[in-house]
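Left out: one protein chain. Kept in place: all the others.
Showing chain A:
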């Protein structure tokens, strides 16, 4: 019986492997074409796809429909990816690794540009075809890799300081704080008020996730330090960076930042602020509209982030449009990118979905400022903003930052030790 079974197994194994080999041959056919280095000719017209995270506002299909009405032979279809940024990046990488032409124009988070450009997953773009001069400079910087333009800025975002106007006024404070010390002083005054007895002072996004990288970089930059220098080399073991991290870690320790803030992401912080637990909070502009609808309506305002010796600097958020290297119909794609990142489209996105535009003049438009009173503050925030480290291995850099910053915040390491370890981790991951 044994020999029979073995033979039978062998027989079917041969059949099975033959089938496998056939299928393997079929799939490995045309992979060696499509290696392009740097110079791209934008040729071919026809239908393309636009790939971005799930659109909750309904404004993206509207703008695409406008394009489709104008270009019936070069229709754009909208491919929606999951809401969360990690899975968007994962699917785009998968698409690129298989050299698939399913995705044409990609909506990239600003911190992914270097990684996608270095892997040659996206094409270098002709600079003169985009109105870069009209855009905010830090925003344009996020679209560059080694001097070349690899993406077109589509939307931007910056952090702002939300504060309780009602409480500050009652405590006799007339203007929002500009430095961290002023903020702590203001807090002390506010907390003497009977209605603010149980309040904490300040919170950002300090849970161990991307938000912590944003908040850490802001603290370091606002104290005059850098995470990585202009050439992408880590330079974080400095007295300036130390002052930044000390502010965060010290504030958690002395209760200026509530103890539970190390579990806060954007939403938890927003809820704490809206529930009246915080006097100050760092958050993105999206919170403005939501807070206006809460019981805090009319009792809060926004200001630029404070820093060590003066106004601080924010980290940049937002999305850029990039062109997949493996796509077809690149001439159409380039036209679509110009259309989609144009001032007209940007103002539609601002009006209908409150997405911060890359264009400077839209921030000063009186009708838009009436609709979104935070625009002037946001413009200042973005103008002073510093992009997060622009490195190829951003994933490793951000996890190293989260690891060490979280250790300092939760008190398991001193800030000095954390920064020293971070410097050596970053050197390793940027050396590749």
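Annotations
Basically, a residue touches a chain if its C-beta (ideal position, glycine included) is under 8 Å from a C-beta of that chain, and two chains touch if they have at least 3 such contacts; residues count from 1.
Assume contacts and distances are computed from a predicted model.
Note on the omitted subunit: UniProt lists it as "Trehalose transport system permease protein SugA", one of the names in "TatD family hydrolase", "2-oxoglutarate oxidoreductase subunit KorA", "Trehalose transport system permease protein SugA" or "Na+/solute symporter". Among A:101, A:141, A:268 or A:421, only A:268 touches the chain that is left out of the view. Considering the full assembly, A:208 is the residue among A:208, A:351 or A:420 that touches the omitted chain. Across the entire complex, the residue among A:118, A:173 or A:383 in touch with the chain not shown is A:118. Residues 1, 4-5, 7-13, 15-17, 19-20, 23, 35, 37, 86, 89-90, 93, 115, 118-120, 145-146, 207-209, 259-260, 262-263, 268, 392-393, 395-396, 399, 402-403, 406, 410, 412, 432 of chain A touch the missing chain (whole complex, contact as defined above).
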